[in-house]
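Below is one structure, written out as structure tokens; comments come after it.
One chain of protein is taken out of this complex; the other chains stay put.
We just call them A, B and C in the order they show up, numbering each chain from 1.
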Amino acid sequence: MSEKIINNISKQFNNSIEYSKENNCIFVINPDKWLEIATFILNDNDLKFDYLMCITGYDLGESSRFGVAYNFYSTSLKHYIEIRVEIDEDIEISSIANLWNAANWHERETFDLYGIKFSNHPDMKRILLPEDWEGHPLRKDYKTPDYYNGMPVPKDKSYWE
Amino acid sequence: MTSIVDTIYNLISYIDIDTNILLLFAIIIPGLVIFVLMALNVMLAVYFERKVAAFMQDRLGPMEVGIFGFKGGKKFWGGIGQIFADTIKLLTKEDIMPAGADKVLMLISPFIIVMGALLTFIGIPFTDGLIVSNFNIGILYIIAMSSVGVIGVILAGWSSNNKWSLYGAMRSAAQIISYEIPIGLTLLLIVIVCGSLQVSEIVAWQAENRWFILHSPFSFIAFFIYFISVVAETNRTPFDIPEAESELVAGWMTEFSGFKWSIFFMSEYANMLIVSLVASFVFLGGWLSPLTIFNIFPESWLLFDGFYWGVFWLFSKAIFLIFVMMWFRWTFPRLRVDQLMYTCWKVFIPFSLANLFLITLWELVL
Amino acid sequence: MKQYFIDIYDTVKSMMSGMSLTLHHLRNKKDLVATLQYPNEKWPKPDRNIGFEHNEYNVIRSRLHVDIDDCIGCLQCERACPVDCIKIDTIKPPKDSDFDCGKTSHDTQKKMIVPRFSIDMSECMYCNLCVYPCPEECIFMVGGPNEPKHDIDYEYSKYVKHDLVFEFSNVSDEEIIDIGGQSYLDKRNEVSDKMKKGYDLDGVLPGESDDVSDSEETKKTSHVDPGFVVFKTVSDKMSRGIAKKAYTYGRRNSMDMVAISKYVEEAINAYNKMNPEIEEAIKAIVEFKYPEENDSNESQINKSDIDRKKSSSKPATEGLFDIKKLNEIQNKMIRGSLKKIYMAGKRASKESNEVVNEMFEFLNSENKISDDISNLLSSLKSQEDSLEIKEVSSSKDIVSNEKESLFDIKKLNDVEDRMIRGSLKKVYMLGKRNNLSSQEIIDDMITQLTDVDKINDEIVEFLKGLA
Partner (left out) sequence: MFKVIDKSIISADEMVLNMGPQHPSTHGVLRLKIITDGEIVSKVEPVIGYLHRCFEKHCENLSYEQIVPFTDRCDYLASMHMSHSYSMAVEKLLDVELPERVEYIRVIIAELQRIASHLIAVGAFGLDVGAITPFTWTLRDRERILDLFELLCGARLLYNYVWPGGVSHDLPSKFVERTKEFLDYFEPQIDEYNQLLTTNKIFIERSADVGVLPLNVGVNFGVTGPSLRASGTNFDLRKDEPYSVYSKFDFDVPVGEGLMGTVGDCWDRYYVRVLEMKESVKIIRQAFEGLPSGDVHEVLPKKIRPRKGEAYSRYESARGDVGFYIRSDGKNTPTRLKMRSPAYCNLSVLDEISSGWMISDVITILGSLDIVLGEIDR
């Protein structure tokens, strides 16, 4: 099954796929072509990835700094794929919220916690943290602020030490 | 024996002061008695309700507070002292007035509601002849006075400056006004049959003939329409959409606390008592003993009748109906606001109109 | 139209069936009621026999308890805790010293002492993760399979959050000093001082809580060597530490005061840390009387006073002798079982005499009694903690002397104007914190009042009356 998926995708987008680990169905994909590939895997009759399970942002701390992992599943054909898009800090990823509505909140969360921007997202704002929070906490270089809205952020237990 | 006011006036007329002042006394005394009765009613009814709810839900209800160390184990009166604890708690609670509220309206709205309940008691008998004032338009007066409360509800909802309260008030207004119609139409049945609006006449007619609920199939149906409508009118489940604690927090009572809220509470339970009493003397023979329905009991049993037994029978019937209301509450889910209107306009009103027509025929034919 | 009547029929029918069900529950309430009247009835404790050797495992979640005598200070539980609610400090004895840290009940030789083992139960999330790695099985959740070790205790609510920090260590300050942990002790005292200052600001005026803090202070100082009081005036940390070390050395070798002062001076000079404060302090040592040389009269007077205080404020276990004294017994078996009796007695807060009697009974029943042991035990029986009491009395004198210099803040309550009273109290507090005398504070008050134009003759007279 996985071979078929790989063949299907690489036939179409040979240049955009950086490498693929066959056993886990993991693809790493060029961010430029991401929207096309997404449209393809949603609509292609042999793939039909209609269910977007999860979007995970991660911080590599290297040259291509951030990565976003998309986990797809097909409820009709029962197969699974993971696609990763790895980007530099300032590059935007095209949003797939118009293809899978589930991506809407997941992308907002990724933006909230990592600061990864998604272009053409219908409603790009913070979701878990307050609107006026500064910084993106899951980045590896994030430092806890001393103050939030003038309130000191407690860092240790004063009665403990 | 005409009315309490007259009796009291006669009793104290030997005192040598201005007759107007005497009349005032004669009016104030029953008023105070009724107020105390209402307060007692709410205390007991709340306890009753909590216990009924608890047992229906496989719980025990209030158990901790006994009187003088008396606790009844897992019995019904287990936490009887809770009555006083609740009262003291409610009366000593902080009275919160929201900053944006209309303070004057918010202050008077509980009193308007409780006034409606108090005034209704004037036309309600407690037994043969024990009535504050025996109007010749008793039923009409009761219907009119029991819908005064809706003014207070709307004022309370509006003055709280809270969207939830406003929703509750609007729903309540629509609901109470709608359900006035089937109530009026069903009460009209007995007026047609016995030809009088006076309460004592109605019961006298039932004593002569039979309980009105057993009079004809139409009056039987009318009783249920009346009863379900008054459940709606007193804002109780399954028609408690104005309060709807899972939707509107507490509806129009959201912003009230302490004494004001306890007055709302008092009027709610007073209304329950009123509608149950009305149902008892209109449909269930008032202060007549149920043992006289069919003439199967020996003559000696008729001893359980008379002035004092009348109080007992009337209140037994009313308390049973209150229990049924509680039973409803702890069994059913709540209707939506449009379904509530549907029930009223498309079920109850057609049925009661048909009833009205058919009972007229029934009376003409038989 | 047909549907209309069917709907009505369905509604009535389903409502009736629901009502019959609730009525059934109402009528059979005795069989169906599920509530438990909590304080009167409690859940039956389920049998916790879990199929295999359950002694190793802990299948109850309640308060954490530590058998501190078994703790070897390996820090495994501290590391396992996901919320950092366990805090352990350890001190290793110096290599050449012959300090005996004792043995655990598993007969493991302890290599360090644990002067601090605190668990913050307000933070604990009862995940049980600290229990598994413990090699000596000394940290556990009480109850369940640990019922023999400690009774179940899941109702331990407290009024103050700090009270939920449970301290398990029973190492005394003297032992820490013995083992060379002076620097650790200094640090700890410093932190606790700081914290105490923090508590004092907890919205309680010191004037109102004078009595409380007084007794607390006496309690605190009762453990500390009075000689240290002198060095508290020294502000430089480094030199204070050196001086204290030298002082303790002198005390331990039972030098007299003059010798000690000379020794301290030498030590300070060796580090080139001499400054006027130290000089004064050293002079003070010489003038400072040994607690033993105090007037016996004075201590007699204070004794009854303190006894009363002790009985009210201290738990009775303080009256128990030290468990280390049992280490003199040679036979391992006997020592172990005596220690067990000791611990049981301690938990039940018994007196020394009772515990010793129990020990005798045990030994008689086992036929293991020997002269050595009986001598030792009877010596324990008659022991008195007279030394401690004298120390307390002397330190209390110092404290009360300091306090007398200031008038009581309650006197200010006679002032009628609220505004003035408030500002006067503020000035008072400020002065108290800066250790000003009564006269100085009153002067400050008068200037303060003149500044805000609230001064009048009555107040001035009143204030002067205070001094």
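Here is the rule we go by: a contact is a pair of C-beta atoms (placed from the backbone, for glycine too) under 8 Å apart; a residue touches a chain by one contact, two chains touch by 3 or more.
All figures in this text were calculated on a predicted structure; none of them were measured in a lab.
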Among the chains presented, those that the missing one touches: A, B, C
Full-complex contact with the absent chain, from C:15, C:74 or C:455: C:15
Among B:81, B:238, B:285 or B:310, residue touching the chain not depicted: B:238
Residue ranges of chain A at the interface with the undisplayed chain: 26, 50-54, 56-59, 69, 71, 75, 78, 80, 82, 100-102, 104-105, 113, 126-130, 137-138
Chain C residues that touch the omitted chain in the full complex: 7, 10-11, 14-15, 17-18, 21-22, 34, 43, 46-52, 57-61, 80, 82, 125-129, 141, 144
Interface residues of chain B (partner: the chain not displayed): 53, 56-59, 163, 167, 237-238, 240-241, 244-249, 330-339
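Quick note on the criterion: only the chains that are shown with their structure count from here on.
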Centrality ranking, top chain (CA atoms only): C
Separation of mean Cα positions, chain C and chain A [Å, integer]: 52
Multi-chain contact sites of chain B, meaning residues that touch two or more partners: none
Chain C to chain B touching residues, read off their complex: 8, 15, 18-19, 21-23, 25-26, 29-30, 32-35, 37
Chain C contact footprint on chain B (complex, rising order): 52, 55-60, 63, 74, 327-328, 330-332, 347
